[in-house]
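This is the structure I want to talk about, given as structure tokens.
With one protein chain removed, the remaining protein chains of the complex are shown where they sit.
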Amino acid sequence: MGFSYSYIVRFRDTDAAGVVYFANILNICHEAYESSLAASDIDIKEFFTKPIVAFPIVHADVDFFRPIFCGDILIIKMIAKKLGNDKFEINYEIFAQNMLASKANTKHVCIDASTRKRTDLPGYIISWLDNLG
Amino acid sequence: MGFSYSYIVRFRDTDAAGVVYFANILNICHEAYESSLAASDIDIKEFFTKPIVAFPIVHADVDFFRPIFCGDILIIKMIAKKLGNDKFEINYEIFAQNMLASKANTKHVCIDASTRKRTDLPGYIISWLDNLG
Amino acid sequence: MGFSYSYIVRFRDTDAAGVVYFANILNICHEAYESSLAASDIDIKEFFTKPIVAFPIVHADVDFFRPIFCGDILIIKMIAKKLGNDKFEINYEIFAQNMLASKANTKHVCIDASTRKRTDLPGYIISWLDNLG
Partner (left out) sequence: MGFSYSYIVRFRDTDAAGVVYFANILNICHEAYESSLAASDIDIKEFFTKPIVAFPIVHADVDFFRPIFCGDILIIKMIAKKLGNDKFEINYEIFAQNMLASKANTKHVCIDASTRKRTDLPGYIISWLDNLG
């Protein structure tokens, strides 16, 4: 069913061109991802600080259709999908004033945080994927 | 009466020491400031993008009492005060788990955005200061 | 023949996982782009602050092959290519210790900065593209 997240564009997100700095859209997407994890009862502090398994991003892409300004209220719609035993992807659509302003995709692999070797997705991520599918 | 703002610490706020990167606390304070302006019916997009008058920060200081982690839910308590006809300051207290984790202060001057010369605080900022005092 | 840029990874580039935060690789690529413009005698301040024509990014993608750490000395190799009268792309390869750690691509369109309508690439960008091809 996916996950929906609302974000107000902040001054620190902008650049001297007067709009959101391109790479910061990926920060906003990542914030939506963090919020979706918390909504699945995952402890964000444990997940991102000294975890046993981690989910580093191996690919990201982003397309920009309209400029986004400080103060804009964005709606980020997320869908996530399993890509194998140790990999998943997230698709993001970012709307401003009901118009698609940007879309993005991130691909994540599951690794053992101490050895950095690939490992199977744990149960709590499978559940999160079920919610976000 | 002041203004109170809640913020969830994001992964992008952290650094390789596993806690919030020091300068990012000022971003979080600025976000509380933006939210307080919006709560006073100030148009954030106009205020920060091509404004007629602007309020650049001429001083900032921040003290850190406890480390802040990804996922921490912060409460930022703000009080603002007029410092003359063309200047104001904001005091911020940042709480994590009901303990004071950090405090900060920013001083802002009012300038004509095209000439960058000092000018008197406009009525909407006086009203905002009245609410935040 | 392309352009080569060296970058030392900074503490602010990292996150609580102990490595460079994914979106910050795009900041490092953009810094290489800025440096290549300066090397073609383009005035960076004019180019990015109140320009007549601007070159917003309409697409970016990035792949990550190896974690990058604070203090790592990166070599960024750039090649740029015209994609039509009003568009160009840049390919970036990011090396750490002589190994490919990441690669990225950005696509830029040329717009009139006041109307935001598409316009032809100006001569100084054609020259820059000739140097970076």
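Chains: A, B and C, in written order; residue numbering restarts at 1 for each.
Following the convention adopted for this analysis, a contact is a pair of C-beta atoms (placed from the backbone, for glycine too) under 8 Å apart; a residue touches a chain by one contact, two chains touch by 3 or more.
Predicted model, so just to flag it, every value in this text is computed and none were measured.
From the options B:Ala16, B:Leu74, B:Cys110 or B:Ile125, the residue with contact to the unseen chain in the full assembly is B:Ala16. Summarising the interface, chain B meets the missing chain with residues 15-17, 19, 22-24, 26-27, 30, 48-49, 54, 56-65, 67, 106, 116. Against the chain not shown here, chain A presents residues 11-12, 14-16, 18-19, 21, 23, 69-70. On the side of chain C, touch with the chain left out of the figure occurs at residues 8, 10-12, 14, 18, 27, 30-31, 34-35, 38, 43-45, 47-50, 69-72.
Here, only the chains that are shown with their structure count from here on.
The angle of the rotation carrying chain B onto chain C, fitted on C-alpha atoms and rounded to the nearest 5, is 180°.
Between chain A and chain C, the centres computed from C-alpha atoms are 23 Å apart. The centroid of the Cα atoms in chain B and the matching centroid in chain C are 32 Å apart. Chain A and chain B have Cα centroids separated by 26 Å. Multi-chain contact residues, meaning those touching two or more other chains, occur in chain C at positions 15-16, 19, 23.
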